[in-house]
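One chain of protein is taken out of this complex; the other chains stay put.
Going by the order they are written in, the chains are A and B; count residues from 1 in each one.
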Amino acid sequence: MIETTWNPFFDGWIVAVAAACALACAIPGCLLVLRRQSMMGDALSHAVLPGIAIGFLVTGSRANWIMFTGAILAALLTVFLTQWLGRRARVDPGAAMGVVFTTLFALGIVLIVRGANSVELEPHCVLYGALELAPLDLVRILGVAVPRAFVVLAVVLIANLVVVGLFFKEFRLAIFDPALASALGLRPGLMHYLLMSLTAVTTVAAFEAVGSIIVVAMLVVPAAAAKLLARSLAGMLAWACGLALVTAVLGHWSAVQIPHWFGLGSVPTSGAMATVAGGLLLGILVLAPREGVVAHQGRRWSFFVRSNCEDLLALAWRLEERGAAGSAGELLQRLRSARGTNRLVLHFCLARLVRRDLLRREGALLGLTDHGREEAGRVVRSHRLWETWLARTAGLASDHVHETAMRLEHVTDEVMRRRLASESGGPEVDPHGRPIPGDEAE
Amino acid sequence: MREVDGPKEPVETGPPPFSEHSADSPLSIHAMTVAYDRRPVLWDVDLDIPPGSLVGIVGPNGAGKSTLVKAAIDLVPTLSGRVRIFGKPFQSRRRMVGYVPQRESVDWEFPVTVLDVACMGLYDRIGWCRRVNRAAKERGMEALERVGLADFADRQIARLSGGQQQRTFLARALVQDAHLYLMDEPFAAVDAATEESIVELLRELRSTGRTAVVVHHDLQTVRRYFDHVLLLNTRVVAFGPTEEVFTPEHLQATYSGKLTLLEEASEALSKHGSSP
Partner (left out) sequence: MSEATEAEHLLDLLFLTNWNTRVVVLGVVMLGAAGGVVGTFMLLRRRVLIGDAVSHATLPGIAIAFLVATGLGYEGRSMPVLLLGALGAGLLGIAVIQLLNQGRRVSHDAALGVVLSTFFGTGVALLGIAQQHASASVAGLESFIYGKTASMLQADAILIGAVSLGTGVVCLLFFKEFRLVCFDPGFARGRGLSVLKLDLLLMSLVVSVVIVGLQAVGVVLVIAILVIPAASARFWTDSTGRMVLIAGGLGALGGWIGAMASAIAPRLPSGALVVLALGGLFLLSLSFGGRHGLLHQAIQTGRRTRRIRREHALRAILECLEVTTEEECTVEAVAERRGWETRQAQAAVRALDREGLAVVEHPGRETTVRLSESGRREAEAVVRRHRLWEHYLIRHARFDSGHVDRGADELEHLLPMDILEQLEAELSAEGSASGLPSSPHRLEDRPGGEAPIA
């Protein structure tokens, strides 16, 4: 068991290996997620097992090229069989994937359990990986002792960067619009197999370090989160890499430190990394500036408040039109019965309008300021223009237009008002016979 | 105008199976049959698009309009027949063809900016493994200006309205600077202003000698938009200048004259196809 205190050498290398692994996965992961084949990562990371097992049984050692090649062949076989079953035998694509990878994985497990008695390769490390043991298996590069896993993953990371960098625009077009790619002669089918090969190599390299399921986490989760944040493919790749890095550092730190606070030993880093990645995705889902739940709800709330403010103003304007002025209580009462808005919200809106100097309290009564009258006039103008347009141009019954106009008036800008006016033939009064206020600016 | 009409009596000498392709026709299709799952969706199509024309392809749903366009540029395999673009096979005429696919054919949530999409039309010219350079980006911007989207160049495509998305596709076709444009329903789900600007652009293309073949679904506007029309329902019902061909009789034949026998036979074929 790893000691719970931070050891610069061990923990430093573990973080480095984890980071190399997460980064190497994040790059093809983005492309997989965009291609809507996230589960292919899952299938490949399982299906490589028989390849590894056979490579291991043939050579009897863990670290060799035969095993690596065997794994990659098994992965490509999975891709091919899945496609073949889908096309030739018309099996549902998801089912084809499920059939192929479970069968191959089962075969791999039986081969390993039957063939290998040594502790070097046991089924559990297939799922968990042996990240914590990575610093024990060192090779010398230029006189420096470096964990072998780090070397392998760094090479794969560089290879991924180079391939995706070289074929960046080809991948972008082949995934975004395969029809155009093929019309331009850019071979989307070839790009698909290239992506699958990248995924296969990455999966095999990463799987030894972190185990098969965590490979899926590193492939899919940073990419899915990055998609929520990015505007362009390059941006998405950058975000995914950043998130992968954070995942690696935070993952190992929480694997060691958090259990320590509760007086426990460390937990597997790979598992903690997946948890952290999930947490990051959740955080981004909630907080993302554009797509996030908070931003979304915030937009809804601010629109809600704005509509209520505008309704209040318009109501005050209409009362003034009839030569009456209402008390605050009366105003709120009428609006509540019309829109059913919560009393607290209305008080909030009222306070806001007064603060902004649109409404003025005159004793118990509420009156519009000049500025407020202008603002309210625009709202009423929008409302009555919509009523007229709906009745004249859209042919709605004039007693049905009010409700619709109530909703539309809040999203109507100057340009639209002008179009409404011209399309309805520059009306002076609305269908109920009330004058449509003019707008000095328009 | 080529009116396809059955001979009233047995012909004495059968014509050669492939008539000569006209070398200056931007798109010339001969005896093309296309089938999905052995079910024919296009029967024996013969077509010579005159250069510098705006051609509308009109027909009911499932008439094979999109298939015709896709088959012309090898996106779907043909059972038989030949396609020539300016007298040569498509493979050697790629650069002369601009293709605008249906809007639903791509994932609009994809993280690319409007400028990225516009530059995609140049990928074949840039060549494998090379980056999109500044010259390409400038041409992309020019095309965006032409469709009135220059202010949106840096926006993600998901943030555009339907009409703006369609115009992005159009800009992408414009950077290709093609001689023949094949457009699959460019007017689907766009606002009136976009539709007008697309038509304006098509006329501009025609005035510079380009040819555009447009899959269209709105019969009301055919006369106004296109100088040639192809009435299609699994086979070519009629093709020629709009004022000659776009007649009630031909429309009747296109939209209601269902060939029940052909349908049934195709049905039989497809049944044999799914479980041969």
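Details
Heads up, the rule we're going with is that a residue touches a chain if its C-beta (ideal position, glycine included) is under 8 Å from a C-beta of that chain, and two chains touch if they have at least 3 such contacts.
No experiment lies behind these values; they were computed from the predicted model shown.
Interface note: of A:174, A:216 or A:316, the residue touching the hidden chain in the full complex is A:216.
Checked against the full complex, the one of A:198, A:228 or A:420 touching the unshown chain is A:228.
Between the chain not shown and the residues A:274, A:349 or A:421, the one that touches is A:274.
The missing chain lies against subunit A, touching residues 33, 36-39, 41-42, 46, 85, 88-92, 94-99, 102-103, 105-107, 109-110, 113-114, 123-124, 127-128, 211, 213-214, 216-217, 219-221, 223-224, 227-228, 255, 259, 264-268, 270-275, 277-278, 281, 285, 291.
The rule is simple: only the chains that are shown with their structure count from here on.
With centres defined as mean CA coordinates, subunit B is found 35 Å away from subunit A. Residues of subunit B touching subunit A in their complex: 70, 73-75, 91, 94, 97, 99, 101, 105-107, 109-113, 116-117, 120-121, 123-124, 126, 128-129, 131-132, 154-156, 172. Here subunit A touches subunit B in the complex through residues 34, 36, 166-170, 172-173, 175-177, 179-186, 227, 230-233, 235-236, going by the rule given at the top.
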